[in-house]
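All protein chains but one are shown in place.
Note that the chains take the letters A and B in the order they are written out, and that residue 1 is the start of every chain.
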Amino acid sequence: MTPLRDAFLSAIVALGLCGPLVGLVTTSGDRGLSIHARPIATAVVVGLVFLGRLAILSWRGRTRAEAVQANRAFAERITRAGKYVTPVLLVAAVALPFTGSRYYIDLGTLVLTYIMLGWGLNIVVGLAGLLDLGYVAFYAVGAYSYAILATTFGLGFWTCLPMAGILAAMWGVMLGFPVLRLRGDYLAIVTLAFGEIIRIVLTNWVSLTNGPNGITGIPRPTLFGLAFSMDGGSGTFAGFFNIEPEVIQRIIFLYYVILGLALLTNWVSLRLRRLPLGRAWEALREDEIACRSLGINVRNTKLTAFGIGAMFGGFAGAFFATRQAFISPESFTFIESATVLAIVVLGGLGSQLGVALAAVVMIGGLEALRDFLSFLGDQMNSEVFAGIASELPLYRMLIFGLALVVMMILRPRGLVSGRTPSVALTTVKEIAPDLVAQGRG
Amino acid sequence: MLSVSGLTMRFGGLKAVDELSFEARAGDITAVIGPNGAGKTTVFNCITGFYRPTVGTIVLTHPDGGTYPLQRMPGHRIASAARVARTFQNIRLFAGMTVLENLLVAQHNTLMAATGLGVLAVLGLGRYRAAEAAGVKKARHWLDAIGLTARADDPAGALPYGAQRRLEIARAMCIDPVLLCLDEPAAGLNPRESEELNQLLLRIRQEGCSLLLIEHDMGVVMRISDHIVVLDHGKKISDGTPAEVRADPTVIAAYLGEGEEDEVPA
Partner (left out) sequence: MAYALQQLINGVTLGMIYGLIAVGYTMVYGIIGMINFAHGDVFMVGSFLSLIALLGLAALGITSVPLALALTLLFAAAIAALYGWTVERVAYRPLRGSFRLAPLISAIGMSITLQNFVQVSQGARVKPIDAVIPGGIQLMDRGGFAVQLSWMQIAIVVITLTILAIFTWLVTRTPLGRTMRACEQDLKMAALLGIDTDRTISLTFVIGAALAAVAGFMFLLYYGVIDFYIGFIAGIKAFTAAVLGGIGSLPGAVLGGLLIGLIEVFWSAYFSVEYKDVAAFSILVIALIFLPTGILGRAEVEKV
């Protein structure tokens, strides 16, 4: 098939797909719904598909084998560069607040939250090979635990943080206990259902959670008892150090809190990987039956992975609550679970560096996209774009969804896909991704 | 050592194993042989806890006198408490982990006990470091025994087939078993590898571990076994020393084949 013919057929398919949904729009009016035609928009979409297909076909002149080769070379480069990338990233993370830009610090805090969630889920999915589609549930448990404990009993962040983690871990174990013997996609759907159950309960148990309105006035964390309030009194950070109270001080403090929590998650995962427990997780991912034959208690080992992963989710949730000072069930939808899982998979299962890079790319990318779209919307003040300029921000998630598909097709095994052995007799040699299993559980 | 009595395993209407009784003596290499579909692997899976027998008892007696009713124990306890290790017909190594890691995973319970509920070891405290050094030493011992020391840091999945077979045996030995069950260890090996395997099995017996093996390769069976149990259609048809079994007319009849159609999946 010639490229032109192929692109033409694609355009016809696009016409079939978009003809009804883009070409005919239903709008509510006084007398119910009415329908209007939108020929220009349809023509634009079909035209874009035609050109896009042509572009893909000309760009993809190389064969599949070459693509695999290129992928592998890229992965090896990243792995080798990992030695230098890690310290650079770390220094950049520590130095970020010195830019003094509130925008960047906020963005950094957001990215770090996802990095932490990604590292937490990585224990479950990447190491133990258990597919968890409801990770957001533990994030929610952590956030609500802190919010409720703080607003009801007046407990501080640092007291509640471990409790939030423990509660989340308990939920993880309680859920895991009956379902972890299920394999593969059954586990996936049960965890997904569990995530939804938690969200529905949070929405409807109004007396405890204040329902869809959420919980407000969640206290901020303190630095060894010093609050970051604006009055500048003696018990506050600004008062103690005798400086002008500024909002940015709190922002920076929160940033370092999440940086510390994320690094703690990373450190614990890295340590565990080198211990029998972590090795047993990876062995489970490789072959559960062999594990059983070697005397490993499969269920308990899975439970520890589930529980520890949930605990870090709970920590992250508590941080989220204290940072926002407001939480509602809306923040804990499936899309969050999906995003974190996508970060783990795109990062390369089991790779700490990969997860961090993927979180930067995805969360940073989403934010950049938001800015770009609103910038674009602002530029389109001519009549021609009247219909579309105000709607541009809505395109963000549409592009995000497509980007997920494209990223998976280009890098199905993630950014950093090799596996580093946890112990060596002489030299540590990277293991090729083709050998590493992804688990069936 | 191992005493199987009245073992019956039904899958729906199929009787894969029918009223099987046999003994495996301590220090012996006992072989279970039989035509395809005779129920050998099913017997193995019952002994190692992967199947729960419909009827019957499987009792393991340790050299120190402790007894373990294997038919009632959960699968992982059979390995960790009763110390019965096994290998698989289709090799089940942790392909994405190194050879050394495979051998350390096998020592999971010993090493785990040294981590102080994990907390101490995460903090780098306690006696875990020494325990791991001991674990590596034991792994090293078996690596030397199977001749794979040079490849300790390579992924198990990248080893040649024969080496994978040997590694699986070494891995099973790392749980310090009293009984090692091998499911067709010689399958797919060339004559030289087969001979190396024989030496390895004899060495394992010398170190005080009894062996139970399922085998197709008569050469291996006749040369190294002390005692042979012959199954056909889930029933025991012969039991004795290699010479006795070889002379048994029912065994010859079963191997020459009759009524292949009604075979039971193993």
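Assume contacts are C-beta pairs under 8 Å (C-beta built on N, C-alpha and C of every residue); 3 or more make two chains touch, one makes a residue touch a chain.
All values derive from a computational prediction rather than experimental measurement.
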Touching the absent chain when the full complex is considered, from B:88, B:128 or B:142: B:88
Contact with the hidden chain (one of A:104, A:186 or A:375): A:186
Which residue of A:230, A:368, A:402 or A:428 touches the chain not shown here: A:402
Touching residues on chain A - with respect to the absent chain: 13, 16-18, 20-22, 24-28, 32-35, 125, 131, 178-179, 181-182, 185-186, 188-190, 192-194, 196-197, 200-201, 203-204, 289, 334-335, 338, 341-342, 345-346, 349, 391, 394-395, 397-398, 400-405, 408-409, 412-413, 438-440
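The rule is short, and it goes like this: only the chains that are shown with their structure count from here on.
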Distance between chain centroids, defined by C-alpha means - chain A, chain B (Å): 44
Chain A residues touching chain B - in the complex, by the definition given at the top: 268, 271-272, 275-277, 279-280, 282-283, 286-287, 289-298, 304, 419, 421-429, 431-432, 435-437
Chain A partner contacts - residues on chain B that touch it in the complex: 48-50, 75-81, 85-86, 88, 92-98, 100-101, 104-109, 111-112, 115, 118, 121-122, 124, 128, 132, 136, 140, 143, 149, 152-155, 157-158, 171-172, 175
